[in-house]
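All protein chains but one are shown in place.
Just so it is clear, A, B, C, D and E label the chains in written order, and each chain counts residues from 1 on its own.
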Amino acid sequence: MIVYKRKLLTIITESGLENALKRDFERLGIHGYTIVSARGAGRRGERLGNWDGSTNIRIEIVCTEEVGAEIAQHLYQHYYEHSGMISYLSDVDVLRPNKFETPDSQ
Amino acid sequence: MIVYKRKLLTIITESGLENALKRDFERLGIHGYTIVSARGAGRRGERLGNWDGSTNIRIEIVCTEEVGAEIAQHLYQHYYEHSGMISYLSDVDVLRPNKFETPDSQ
Amino acid sequence: MIVYKRKLLTIITESGLENALKRDFERLGIHGYTIVSARGAGRRGERLGNWDGSTNIRIEIVCTEEVGAEIAQHLYQHYYEHSGMISYLSDVDVLRPNKFETPDSQ
Amino acid sequence: MKDPIILFFVMGVLAGVMRSQLRLPSQIYDLLSIMLLLTIGLKGGVELAKQNLIELIPQIVVITSLGIILPLIAYPVLLHLGKFKRVDSASIAAHYGSVSVGTFAVAVSFLNAKGISYEQYMPLFVVLLEMPAIFIGILLARGISKETDWKEVSHEIFLGKGVVVLMGGLLIGWISGDEGIEPLKPLFFDQFKGILALFLLEMGLVTSAHLRSLKRYGLFILSFGLLMPLLGALMGSLIGGLLNLTPGGVTLLATLSASASYIAVPAAMRISVPEANPTLSLTASLGITFPFNVILGIPLYFWLSHQVIAFLN
Amino acid sequence: MKDPIILFFVMGVLAGVMRSQLRLPSQIYDLLSIMLLLTIGLKGGVELAKQNLIELIPQIVVITSLGIILPLIAYPVLLHLGKFKRVDSASIAAHYGSVSVGTFAVAVSFLNAKGISYEQYMPLFVVLLEMPAIFIGILLARGISKETDWKEVSHEIFLGKGVVVLMGGLLIGWISGDEGIEPLKPLFFDQFKGILALFLLEMGLVTSAHLRSLKRYGLFILSFGLLMPLLGALMGSLIGGLLNLTPGGVTLLATLSASASYIAVPAAMRISVPEANPTLSLTASLGITFPFNVILGIPLYFWLSHQVIAFLN
Partner (left out) sequence: MKDPIILFFVMGVLAGVMRSQLRLPSQIYDLLSIMLLLTIGLKGGVELAKQNLIELIPQIVVITSLGIILPLIAYPVLLHLGKFKRVDSASIAAHYGSVSVGTFAVAVSFLNAKGISYEQYMPLFVVLLEMPAIFIGILLARGISKETDWKEVSHEIFLGKGVVVLMGGLLIGWISGDEGIEPLKPLFFDQFKGILALFLLEMGLVTSAHLRSLKRYGLFILSFGLLMPLLGALMGSLIGGLLNLTPGGVTLLATLSASASYIAVPAAMRISVPEANPTLSLTASLGITFPFNVILGIPLYFWLSHQVIAFLN
């Protein structure tokens, strides 16, 4: 069992952006992600998660360092200024690595 | 796009403590966190998540090292002994760092 | 407050495997884990999470390096080839460490 | 004999304001709101099938224009009197040009409780009034800019949850007719008021969270959230009166016109005018106008409608 | 003619014990429990409006005392006979001094099925009995300690989900009256038994998980979970008889007194007496007493009530 070093990009944002982000991922060639519904609080106040309008989503993408930087860059340019969004990168060791490369990077 | 090193504190505990923890965060000056409902198992047996009384929550807080240690210390003193709770810290690179400092630390 | 280095194993897979995995954990002596329902996309297409048949689960296990490797090995042998599953390991600092050792490792 | 559903709303607001542990999960909100939308759609569709659509065209044209005029009135007020940014003025204006189906449902329940009849095809106007203001809002914010991806915007507007379910209900009602939907009545018609009560309980909890941010935005937004619905109701009832609607119909049109969107418009604005501050517009529409309309507005618009009809004759 | 709702409970327990894949999400539990609480509250409120509250004061005083006496009896038994820690004894005592609304609903359904009438304002006593035992439990665990943040505790107790919804329902029923809540009846009254059946199915699944931890805690807790409700029922029926309640009313008071809380009290104890072991008290109240009351207890308390009334006359 070989282990590969990859990046885990976590994005927390408003659920209203889910469709738009999925479209963006498609354009960027990202085919793997995991989404969980969330609630929380931040600079824009509390989001109780009790109706569509106050629900957050937490997106995880396992990817290479370059792809991670590319998505982060995209998010930064298109969403950061006006949307409730935070995101962070961390290091992970994955088991089946070929899953986490975009077609481009293969 | 500049990247800042921060800590990610993850807390997994009983959902019944959600309100109390939110009050604590406020007192500690923590204004950003993300919560997801969860189920699981641990030393106190299985928690199936099929009603209020058996649901867990998973809280994430992106913060500076000091603030992370402060919260952890607080949890350790007030909840660890008697509550179903685990928590752990990891390293993350965040994009928009000013979000993850408490007013005190600025 | 002493901090211990542990591994965090995250598994994302089809919700239909939840019971089977829980049985496996029991056999492997793993008594602590946290599960969250999720949706997502990967090589097997999109999983919208709108009914049992298209829901994913996200499992987290805090454990020692050896136990983490053992579980990963087990998953790799039994599920990887035919199931929608990804998993990855990362480093975490935990507060109450005795929780994250299996009886065997104590 | 107070209509008890209002009390459910009040209960939700109080529970929220007092930070009680009462919480209704968003999945329940989804179920309740879809059931209400279907009920309203089905009822309207059945009646629509009995109408001569050609004869409705004047009403359709006039009422659609109402959805265009309202945001055009609100915008300069917000911009010049309110001193809001252009994007925020445009976004808030769009909210008030569009409608709230929840408010409409409460008005229907109000008329039912009083035994007042109305044009049963009114739900058609709910759909019609939901959308034009969004386009106006985007135009006000951006001008006829090339930046706007109109395809994506239209997709967001026409395929938003509310519009799809309401339209679907209308069409199903229309195709199936009274007899066809008979077996659906125990769920969608008989339970209407109970479902609405639960929905308002949840809306009370939702509203209470927005009440908190009220003080952050000051007096102007409070006044706007109270006066704009009054202006809307006045215009709606005048138009209803001129279109010769029944008193019940005039009340409903006044209510629609007075109501402010809190689902379709905010969702569309996030995508097409992301610079607009969503908390600001939701504080107005959900934190002020929705409770005002539900508790005080509707009886007032009922009274107003009678005055307007008397005045016009 | 067995009451089928009990069978739904049995089905849930069996499905859980046999580790079937049947699972009801917590959001459904939330919906069902809120609907039951509202039904019970509304019904009680409507009746309360017809009562002279002054005349009810003696009943209110006596029944509230019952909620204080029961934990005071249970505590020494748990401490000395059961050899439990002080905090655990206090916490379990509080569970049994308070009530289970689910059990009350089953008893109401039992009486309805038999066509037995009862004092329709009984839901008032559900609210009254829910709270005092919690304060007693905290006092037993802590003494009149300065450590206890009574403000926070009161908030937790008075603004817990169950109390808020039940109180809200009572008030809405009271204000609206029979006629006012008429349009809510199709959802809240006609569907009561069906909702209760689904709720009990879910409760069966929940209970089954607690059955497993039963053997861990041994024979004493099993006996306590079976005998304490009998004592409670005896005291409840005696008091009911002395208060001259109808046989149905005596049965309900016996059931309330016999029932043990599994929502409000555990939630309050987690906050105010966190050292108490929550699994221990839930094993007793949910794993033993709830199924016992639902399946065997209620018919027994019905019989007991008749004996007690006959004895008192």
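Just so we're on the same page, contacts are C-beta pairs under 8 Å (C-beta built on N, C-alpha and C of every residue); 3 or more make two chains touch, one makes a residue touch a chain.
All figures in this text were calculated on a predicted structure; none of them were measured in a lab.
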Neighbouring displayed chains - absent chain, whole complex: C, D, E
Among D:Leu184, D:Leu226, D:Leu243 or D:Ile295, the residue in touch with the chain that has been omitted: D:Leu184
Per the touch definition above, residue among D:Leu171, D:Leu211 or D:Ile295 touching the missing chain: D:Leu171
Touch criterion as defined above, residue of D:Lys114, D:Arg142 or D:Lys161 at the omitted chain: D:Lys161
Residues of subunit C in contact with the chain not shown: 14, 16-17, 20, 37, 44-46, 48-55, 79, 81-83
Interface with the undisplayed chain - residues on subunit E: 1-4, 7-8, 11, 15, 18-25, 27-28, 31, 109, 112-113, 186, 190-191, 193-195, 197-198, 201
Interface with the unshown chain - residue positions in subunit D: 25-27, 30-31, 34-35, 155-156, 159-161, 164-165, 168, 171-172, 175-177, 179-181, 183-184, 186-188, 191, 267
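Here is the rule we go by: only the chains that are shown with their structure count from here on.
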Separation of mean Cα positions, subunit E and subunit C [Å, integer]: 39
Per-residue multi-chain contacts in subunit D, two or more chains: 19, 21, 23-25
Touching two or more other chains - residue numbers and ranges from subunit B: 36-37, 49, 90-91
Pairwise touch network: line, ring, star, complete, or other: other
